[in-house]
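Apart from one protein chain that is not included, each protein chain of the complex appears where it belongs.
When the chains are written out, they are named A, B and C in that same order, and each has its own residue count from 1.
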Amino acid sequence: MVGGGEGAFIGGVHRIAARLDDRFDLVAGALASEPARAHRSAAALGLDPTRSYADFEVMAREEAARPDGIEVVSIVTPNHMHAPVATAFLRAGIHVICDKPMTRTLEEAEALAEEVRASNALFVLTHNYTGYAMVRQARAMVGAGQLGRIRVVQVEYPQDWLTEPVGTDGAKQAVWRTDPTRAGAAGSLGDIGTHAMNLASFVSGLEPREICAELTSFVPGRAVDDDVQMLIRYASGAKGMLWASQVSPGNENGLKLRIYGESAGLEWLQTAPDSLRVSPFGEPPYLLSRGGPGLTPEVAEMGRVPAGHPEGFLEAFGNLYSATADAILAHERGEPRPLGLLPGVADGLAGMRFISAALRSSQAGGVWTAL
Amino acid sequence: MVGGGEGAFIGGVHRIAARLDDRFDLVAGALASEPARAHRSAAALGLDPTRSYADFEVMAREEAARPDGIEVVSIVTPNHMHAPVATAFLRAGIHVICDKPMTRTLEEAEALAEEVRASNALFVLTHNYTGYAMVRQARAMVGAGQLGRIRVVQVEYPQDWLTEPVGTDGAKQAVWRTDPTRAGAAGSLGDIGTHAMNLASFVSGLEPREICAELTSFVPGRAVDDDVQMLIRYASGAKGMLWASQVSPGNENGLKLRIYGESAGLEWLQTAPDSLRVSPFGEPPYLLSRGGPGLTPEVAEMGRVPAGHPEGFLEAFGNLYSATADAILAHERGEPRPLGLLPGVADGLAGMRFISAALRSSQAGGVWTAL
Amino acid sequence: MVGGGEGAFIGGVHRIAARLDDRFDLVAGALASEPARAHRSAAALGLDPTRSYADFEVMAREEAARPDGIEVVSIVTPNHMHAPVATAFLRAGIHVICDKPMTRTLEEAEALAEEVRASNALFVLTHNYTGYAMVRQARAMVGAGQLGRIRVVQVEYPQDWLTEPVGTDGAKQAVWRTDPTRAGAAGSLGDIGTHAMNLASFVSGLEPREICAELTSFVPGRAVDDDVQMLIRYASGAKGMLWASQVSPGNENGLKLRIYGESAGLEWLQTAPDSLRVSPFGEPPYLLSRGGPGLTPEVAEMGRVPAGHPEGFLEAFGNLYSATADAILAHERGEPRPLGLLPGVADGLAGMRFISAALRSSQAGGVWTAL
Partner (left out) sequence: MVGGGEGAFIGGVHRIAARLDDRFDLVAGALASEPARAHRSAAALGLDPTRSYADFEVMAREEAARPDGIEVVSIVTPNHMHAPVATAFLRAGIHVICDKPMTRTLEEAEALAEEVRASNALFVLTHNYTGYAMVRQARAMVGAGQLGRIRVVQVEYPQDWLTEPVGTDGAKQAVWRTDPTRAGAAGSLGDIGTHAMNLASFVSGLEPREICAELTSFVPGRAVDDDVQMLIRYASGAKGMLWASQVSPGNENGLKLRIYGESAGLEWLQTAPDSLRVSPFGEPPYLLSRGGPGLTPEVAEMGRVPAGHPEGFLEAFGNLYSATADAILAHERGEPRPLGLLPGVADGLAGMRFISAALRSSQAGGVWTAL
């Protein structure tokens, strides 16, 4: 693991997700860029001190050289470090699991895509919401044509945690996530807007072609957007809206997706993730649940506990990790397309194109901009 | 009543709304433009045959001349007839309750606004959602500053009843509502988009200044939009989105409003209209209910049955009718501003400006357009 | 109308319900037992003073003698007056709409049942929750065998308005409803427990055979129960629970019914009355809505506004009134069983037997007691 030392949030999530299904052991890390903090964090996690690194490049080199070196690295640093770290490990032949957004800039993303292409190692991007069973079910139903041709795609991701200014005593992540030098020029756009866009694309299978974006920084002194409103034209002719906000009191992590086609609609909400509402036109809407009746065979097998015992965010994240373990084994067996439905570099690149286009659209005063 | 004969929908709603609190008697009507149908409809409603008219101009003239003539007329025709009918009655000195959108075109709306200004009669526009108790509560809370300065206004009104083409055997209202010569150039925009915009303005107290609209006719052969997606810049600096759709399967009449300010948010949904969710930043969200604790004195008095016994669409509509009765009495007493919170000609004009700007924005390819 | 003068609650509800579909005119009343209050109330409602009575027996006699006398009387007095008033009008040949519980005691109920049998007039008991469209749908589905043999019937009706003692300055209805000389020995049992039991029987079609009841008066000094908990054995072998409470903070009028059979379950909740959840075993649960797809033909016709525009308590009450108008016409045509699904004297008698058995069960320390 690179990043994820003391005080970090997402590193701990990745560690639990990796542990959940007992498919990974955490054995090495460059958990912080400051050596003392890195080693203190490593000790707290019980790492062998000889495998606690202060420098990710050293870690990549030395782990690659060990017979018992790591097979895969998780990158959970602030955004601006994703590209250099990923590059180092890919070049060392070590598989990469990278948090999103993939990089800080589109240029970095394109360069990283080249690195992935050139490497034999796998690259997985943790668009973790794609790991929910009912998101997979939604995707399968759209793919099977159960909604008919898609017309409307509505996605939103409201939060409220940045409603007020983040002081210098603010939470570590609030500080870096609102700092363009570390998070990139996009604030809520990069942090949660990309999740929303990725989810809409993952489930609908549609490619956004043009967007018209309104980015706003409502909190005085904030250097990045904290609210994103957007119209989207998909290549297929479908139309969509996207809203991401970090200043909407009463919303915790309200990621919600609604898709409407010629013959049916569906609705999914992260705060009740084990449920999927499906509404065929002219018939009563029905409710699918994880582990319940009416699922595709692949989705029916997802989950660790029976229907009605809620699974949540960590389980969805764990699904990506377990799928990554499967992908590594498939890769070792030489199977083509070992990643399956796992998000990868193409999704990361799409995300950075999306961010870039949104920034350009907004800066131009809200004009339709091609991705 | 003008319009509302056999087979019509909204006429019956107006009649129930008028009857609900026993403040009105229906005594005359030009219920249809075709004489036989008009008289058949009048007979079915038990009208005195001498007060069943086939021509609204005759009705206006004759009723104005009778000592027991009507005090107020309800106009429930297709949109293109609103302006001429309203004009006739206003000139006759008879108060007007008019369904929305106010007219078919902006030009008609401006002319009608002149007529209202010139008349001593009152003009009420039935933006009926403003009649819900919890909508009034939401407005009062925003007005009292309980949300702080407003940042984000999200409103939507999805339906599904026009998901498929309306045949020649279609419901009467589906036919005229998708016919530009009778409904105007706007389809879902005029039918429900105006309701959504009006609701957002009524509660937020904000004035939309510019919009960027994407109107789509998804159903082949349909002459008007059946889906509207829109970004809105309010004059205050607040930002908003608006979605209205008649082709989204699984949505019946899902009008929903969410408003977020610097210090709190609120959420209201027409399908559960007796409830209002309020979320002060940094505190647990709470639920207000019609008739329950925590309401303003004016709202606490609204409603005919105790909290927990649901009221609905007809009761909200009835609230507008009862307020109109109050307004007429206040007007007779010579009180200034007798309409109070009732929507009137200014709202109708704002609605037509909104429609006009949305049509222009969309026709220009989705450019920001001033209202 | 008898009862329903100034300060009363349910009288106003009956008047709106009667007016809603324009099938009744209120022309006479004995609105209060105190003459001045009776006439003042009558004047406020615009009754002809010659038809405002201070004595219900005079009213029955005089109205029966008039050529334009009332066809039907609504009895909305406190419970102890139901039997004498109903008897007077039945003997005068005037149809009766009576609020529930039917009488104050079982003995009165049995006597009244005799009066109904002996009279040519109709007797309707306003178990108003049976008027909801989705309750009708639920009944139809059970009756058609869609749930299979019924196993479990869970019904509850929690309120909170009597959580604290009602002072002498309390609301008029709170005072009489907690006074055994006027409401009967049952408090919450008679007021809402009977509604719950009636609803369960109406939908399930099952006959309760034995009950084991725990009645509690939680509020110090209260002379009647304010909480009822009960186990029910149905004659068919089905088992059920019933809970009614007026001291459960956070519940307004939470009437809820759940029925489970060998092959499906269903759930209905008064606070969202336009929706019915149906759950066939082994299939995804689905949601029926008033006006939506999948209803029986009779239920599909119910409602005054389209699906998604909520109807509520008053509309359900109005459905009973309109059905009563139909029943009177059917009766005049000499049709057998003109009441159809309307609750009548048999339901009232069943309700009083239920109350009586519950009181006996509880007084005996909670023993199983036959109805």
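Brief remarks on what is shown
One rule holds for everything that comes next: a residue touches a chain if its C-beta (ideal position, glycine included) is under 8 Å from a C-beta of that chain, and two chains touch if they have at least 3 such contacts.
No experiment lies behind these values; they were computed from the predicted model shown.
Among the residues C:Arg277, C:Arg290 or C:His309, only C:Arg277 touches the chain that is left out of the figure.
In the complete assembly, the contact with the undisplayed chain comes from C:Gly265, out of C:Gly131, C:Pro208 or C:Gly265.
Residue in contact with the omitted chain (choice from A:Gly7, A:Pro310 or A:Gly340): A:Pro310.
Among the residues C:Ser41, C:Ser74, C:Gln137 or C:Ser245, only C:Ser245 touches the chain that is left out of the figure. Hidden from this view is one chain, which touches chain A at 9, 12-13, 15-16, 19-22, 159, 161, 251-254, 270-274, 289, 291-292, 304-315. Mapped onto chain C, the footprint of the missing chain covers residues 151-152, 154, 156, 160, 163-164, 212, 214, 216, 218, 227, 229-231, 233, 239-241, 243, 245, 247-251, 258, 260-267, 277-281, 285, 365-368.
Listed by residue number, the positions of chain B touching the unshown chain are 278, 282-289, 292-294.
Note that only the chains that are shown with their structure count from here on.
If you average the Cα atoms of chain A and of chain B, the two centres end up 42 Å apart. Taking the mean of the C-alpha atoms as each chain's centre, chain B and chain C sit 35 Å apart.
The geometric centre of chain A is 55 Å away from that of chain C, both derived from CA atoms. Along chain C, residues 289, 292 each make contact with two or more other chains.
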